[in-house]
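Before I ask anything, here is the structure I am working with.
Removed: one protein chain of the complex. Kept in place: all other protein chains.
Right after this comes chain A.
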Amino acid sequence: MSNNLVMMPLIFPLIGGILLIFFNKKPIVQRILSTIFSIAALAVSCILVWTVHQNGIQIVEIGGWAPPYGITFVADMYASLLVLTTSIIGLTGVLYSFRTVGKEREYFFYYPAVQFLLAGVTGAFLTGDIFNLFVFFEVLLMASYVLMVLGGTKRQLRESIKYIAVNVFSSALFVITVAFLYAVTGTLNMADLSVKISESGQTGLLTVIAILFLIVFGMKGAIFPLYIWMPGSYQAPPAAVSALFGALLTKVGVYAITRVYTLIFIHDKAFTHGILAWLAALTILFGVIGAVAYWDVKKIVIYNIITAVGVILFGVAAANPAGIEGSIYYLLHDMIIKGALFFLAGIMISITGTSDLKKMGGLIGNYPLAGWMFFLSAIALAGIPPLSGFIGKLKVIQGGFEAGEYAISFVVLLSSLLVLYSVMKIFINGFWGETKPIQGNPSVKGMVYPAVILVALSAAFGLGTEFIAPFITQASETLLDPSIYIEAVLKEQ
């Protein structure tokens, strides 16, 4: 059965990106077109989520070649929910860019690069082929290189070099790992890989490959020993770009780890998932240490990304229903709230002209909406009950206790406190206190609304958990039982 709906969330940004190349000197046309394409992508992702909810996993066999011979695109609930969240972030990111990126960037293919980034992320979520995943990684990385260096300030040039060098290395490692995997199994389709590996049993060689994949995706997703590239490079580009990166790029690495560790390498869990759990714990620890240490608005938010990656992966490592469900809730929540936090940090920086907390203060007097939005996203990030971060962390910790990982579960609990401290530090120092004089009191009207959209979504996500729960349960069922995925993809055999 083929169903082109699966391709639509990928096709829209791709065509959008290609079309936008032709209008690079007309910023107004660019803005209108990218809004239209982002809204279209959002609409089809909603339809995709609903279709998957009603009819189960949707697949497309590209060119009509049956898997494992052709490339398949697979939309299970997990991937569809992530695609939906990606298109929400994409739309708000585009709206936020109108007021913040500036003419010179808009003239030089900013919006096409954003659309290609979204296409790469969506493709990486939807693909069912491990080499095709590599190609989509490169699509999104290429777009991210362009976005990171666009503008060409000294800091951007310096940080782009490091970012590209790290990613070139991890891409080469990805190719090497795929080569090893192909030599052992002789296939590239993820469902077929899972079948081949469960037939042969996960030998020592395959466990080594599993760890290599953890290194590759961990480098993309910023887990503990491999996150060092991230704080510098996410700080260099403008806030709109940092928001897209922070909300989407690392999450693709997290998604890939989750997919590989729930579908393919599931036969030596004591070893692979044990390593994952401890790396997750260290990721959380080092993330909060960074978040507490810095007095720079952007750096604090960046280190909070690292903490969140750790929490999500700990849920995956627990590998029981509560843990997996928690990690899905937390992943969706974190994409939304990191977008909002970067938008608001960008607003603070554009008002005060600095990202140093010690040089700002009293912003709530003149910018109450931005202030209260920041307060809401801060408590959502820490996981205070009515908002979105609570249910995910609750379930992750429940999963951790059920799996007997008491020490790491306490680390997760403790991390919430420090995360709350780190973002409240921004709120207290940036928004409260004496009002420091600001030149001209700039208006932030158009910049606040994208953040308002995301914070409202986060509140809806927290209050409407009952409504979202069936979707999440469906997503976690597929992750917990790979045979559902395999049967959907390989059913014609």
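Side notes on the structure shown:
Note that a residue touches a chain if its C-beta (ideal position, glycine included) is under 8 Å from a C-beta of that chain, and two chains touch if they have at least 3 such contacts; residues count from 1.
In this text, contacts and distances are computed from a predicted model.
Comparing "Quinol:cytochrome C oxidoreductase", "Na(+)/H(+) antiporter subunit C", "1,2-phenylacetyl-CoA epoxidase subunit A" or "pre-crRNA processing endonuclease" against the UniProt entry of the hidden chain yields the protein name "Na(+)/H(+) antiporter subunit C".
The omitted chain makes contact with just one of the residues A:Asn4, A:Asn55, A:Thr153 or A:Thr203: A:Thr153. Among the residues A:Ile18, A:Ile176 or A:Leu414, only A:Ile176 touches the chain that is left out of the figure. Mapped onto chain A, the interface with the missing chain covers residues 131, 134-135, 138, 141-142, 145, 149, 152-155, 157-162, 164-165, 168-169, 171-172, 175-176, 178-180, 182-183, 188, 232, 296, 356.
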